[in-house]
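Left out: one protein chain. Kept in place: all the others.
Letters A and B name the chains as they come in the text, with residue numbers starting at 1 for each one.
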Amino acid sequence: MVCLSTMARNTDMRWRLPLVCLLWEVAMIVLFGIFVRFNPEADVAGWEEEKQQKNISDIQNEFYFRYPSFQDVHVMIFVGFGFLMTFLQRYGFGAVGFNFLLAAFGIQWALLMQGWLHTFEHGKILIGVESLINADFCVGSVCIAFGAILGKVSPVQLLIMTLFQVTLFSVNEYILLDLLHVKDAGGSMTIHTFGAYFGLTVTAILYRPNLEQTKDKQESVYHSDLFAMIGTLFLWMYWPSFNSAISNHGDAQHRAAINTYCSLAACVLTSVAFSSLLQKKGRLSMVHIQNATLAGGVAVGTSAEMMLTPYGALIVGFICGIVTTIGYVYFTPFLDAKLHIQDTCGIHNLHGMPGLIGGIVGAVTAAAATEGVYGKKGLINMFGFTGEYQDRTPSIQGGFQAAGIAVSLAMAFVGGAIVGGILKLPFFGDPTDENCFEDNVYWEVPGDEESNLYCMHDSNAKPGINP
Amino acid sequence: MVCLSTMARNTDMRWRLPLVCLLWEVAMIVLFGIFVRFNPEADVAGWEEEKQQKNISDIQNEFYFRYPSFQDVHVMIFVGFGFLMTFLQRYGFGAVGFNFLLAAFGIQWALLMQGWLHTFEHGKILIGVESLINADFCVGSVCIAFGAILGKVSPVQLLIMTLFQVTLFSVNEYILLDLLHVKDAGGSMTIHTFGAYFGLTVTAILYRPNLEQTKDKQESVYHSDLFAMIGTLFLWMYWPSFNSAISNHGDAQHRAAINTYCSLAACVLTSVAFSSLLQKKGRLSMVHIQNATLAGGVAVGTSAEMMLTPYGALIVGFICGIVTTIGYVYFTPFLDAKLHIQDTCGIHNLHGMPGLIGGIVGAVTAAAATEGVYGKKGLINMFGFTGEYQDRTPSIQGGFQAAGIAVSLAMAFVGGAIVGGILKLPFFGDPTDENCFEDNVYWEVPGDEESNLYCMHDSNAKPGINP
Partner (left out) sequence: MVCLSTMARNTDMRWRLPLVCLLWEVAMIVLFGIFVRFNPEADVAGWEEEKQQKNISDIQNEFYFRYPSFQDVHVMIFVGFGFLMTFLQRYGFGAVGFNFLLAAFGIQWALLMQGWLHTFEHGKILIGVESLINADFCVGSVCIAFGAILGKVSPVQLLIMTLFQVTLFSVNEYILLDLLHVKDAGGSMTIHTFGAYFGLTVTAILYRPNLEQTKDKQESVYHSDLFAMIGTLFLWMYWPSFNSAISNHGDAQHRAAINTYCSLAACVLTSVAFSSLLQKKGRLSMVHIQNATLAGGVAVGTSAEMMLTPYGALIVGFICGIVTTIGYVYFTPFLDAKLHIQDTCGIHNLHGMPGLIGGIVGAVTAAAATEGVYGKKGLINMFGFTGEYQDRTPSIQGGFQAAGIAVSLAMAFVGGAIVGGILKLPFFGDPTDENCFEDNVYWEVPGDEESNLYCMHDSNAKPGINP
């Protein structure tokens, strides 16, 4: 009886979760009603007018340039991130289900936030397929941060984090893209660096000193590792679409896909090499294969659409496979033991460091741009050296790119600290230490008997042995 | 010996299944040989001629407008529906395998049926990528009906149902689209309403009073729920492609994708809210997350391509997440106990009610259309107010849309009753009540010993305890 009431007090979501979901969704409806409309390419009358004015045909609707990439990105957010986190033996429902929940809320709030900051005209936010991609991107940074706190928070905490992180993401993105006029099509800075260091700051603040006792549950079982590979592969395969999804039409999208393909291929080889090198008996670790193989995609996020060249992409992938694998073996335990950063999925290795590398590679690639390589007109188009930016040179652009990294980090640390503090408030229903990484706190789990359910976590007794 | 011979009499597919498959496939070949040819866009000489006549280039081939959407729809039918139904602990092979079988047959028969009714010219059916999408759509309604009878029928029964249901679907679709001149691009009426109520009628007629005893097998296990989430997510992610796949080029496809994206996002929030609200201790149920989150896609099937607006889509999704979740908690047990409708997957909740809502939303949206919103030309294009329909007004169109719902329901009930009666014939090899929801009746299941296999179901003994 005692254990039942203790648990009920802690983690019963019955009123809190429905309240948050319903109130927030009503708020979305009201705000969409006031602000959100179709942009001319998705509007009956608007498209008719645009076709006549620009003398173009239906195939030149933005939809056909972007929709296939959008769908690939969509798969990455929901199946990619969702299944990547199913590696825990008893947290598959939470991984894929909470990821689904936060992303579904996040994309709505992102459409509003990014809309107000980017496509707000005459009091209305005009959305099209590119808005959907940007909303998915924004939510991607929340999925990344989720990886750090996976298994240790309640769904209400996740929704609160999503609300704040989407807001901060949009502000940071606005500073980078609009104020600093930085290029970051694949989001090395805005998505990965910001998302990772935000999540790491949050998890540091939510530090749980007694998490050792759930060590078993922090590991995988055979089939959970295969489920995680579904996530890995869909992320890996569709990453070229991610980095090219919002690049300029034509050559830029084309080039971004090729560069990302090359970087990811190289990354697999060095991940395998260092996984084997650093493990006992040279046996490969699924953790490395599931994660480090993706670092190459993160690290060309800024530069993929630039003239990085295929061999440049290979070099970036080569380095990041090594850095990330070493990260899993040495940095993650160090962060946990010394800095009290409990990073469930190792997002520092996969998104933090490769994101920083990606920002730097982007700055260098931009600074190294020449008219000889891009052509005069190409250079202007690529970096948007028009209007108030017409006097920018590549090397100045490189400096602004570097500034973008610093701003993203600052926003992540400050924002993460504030949000972490909010999440520490005692009424959001987070699990006790013994209940972490365990689905049956928030989910009806098939086969779990009620009688075993409540006490097995408090007493750490095995089901059935409970007297 | 007795139990072996009993079972062999009942469910041995050795001659019946091959006979049906081979005879029907030969019939397909003969009918395709007589009737089916490429349309001009897929024909060497035809496309050459069309390019010259219309002064267009290769990129304006229908293939580039529709193929990415087609592939997404294809994934929904085979992986989406197939894996969504793998939630049962011992019916994963049947779920994904029989879905594969019926869909593969159904698309061939649908190409013929829809071809005769829609693209029959000079004695030939001319097919292109849009025909493939329509065939997949048609089969979608069979996959829905399969959900109601999952685990309770033989593959021969499924093939027979597919033959009849595709036929009836095509006739119903012809009445709606060609005779009533109704719009239903995402199939709220033709696919979901028809498919669901057809399937429910069939399962009512195949009522099995003693199904209680297989209660265990009607539940999931931990990993089967994760497999089902693969189905859920691919359905959820690709639903914008489903609802936009056959819309008009340009703005209509663009808009249909955006509306569906919005509706689905809202739906997730309310599904989670009501799942938590209606469960003991506020714990979420995977059944709701797997299914109710998709209702938003069903319910904007008719209206997504219209000027529903993003907030309208959010409202529809909001309502349907609630309706569907409540359906699983209250209606499904009620239908089973009171109306003797055993709905294995709860298709009434996911496709029946949301399909009806979708039809109504479509009728209202059409009736509310104005020249102010669509423009004069836009209104004509959207609803096809040309030729014999040039005098139709939006409000009349709304009335016809409503009539489409009634026709679909009537076809479903009458057709389902007839087909259910046919399936009741005693020689199609359906499983006994104790063998329902059990793969090893129709599949070689790894690890099952022959000796255990035959009697464990008759005696309900556990394998190995069989004396």
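One rule holds in what follows: a residue touches a chain if its C-beta (ideal position, glycine included) is under 8 Å from a C-beta of that chain, and two chains touch if they have at least 3 such contacts.
All values reported here derive from a predicted model rather than from experimental measurement.
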- prompt: Which residue among A:Ile289, A:Ile357 or A:Ala412 touches the omitted chain?
  reply: A:Ile289
Task: Just name the one of A:Val171, A:Ile258, A:Ile326 or A:Ile422 that touches the chain not displayed here.
output: A:Ile258
Task: Could you tell me which of A:Glu49, A:Glu219, A:Asp433 or A:Asp448 touches the chain that is not displayed?
output: A:Glu219
- prompt: Touching the missing chain, which residues of chain A?
  reply: 59-60, 64-65, 68-69, 72, 89, 219-223, 225-226, 229-230, 233-234, 236-238, 240-241, 249-255, 257-258, 261-262, 264-266, 268-270, 272-274, 276-277, 279, 281-286, 289, 293, 307, 309-311, 314-315, 318, 373-375, 377-379, 381-382
- prompt: Which residue numbers on chain B touch the omitted chain?
  reply: 8, 12-19, 21-22, 24-26, 28-29, 32-33, 36-38, 41-48, 51, 57-59, 61-64, 67-68, 71, 74-75, 78-79, 82-83, 86, 92-93, 96-97, 100-101, 104-105, 107-108, 111, 127-129, 132, 155, 223, 227, 230, 440-447
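Rule of thumb we're sticking to: only the chains that are shown with their structure count from here on.
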CA centroid of chain A to CA centroid of chain B, Å: 33
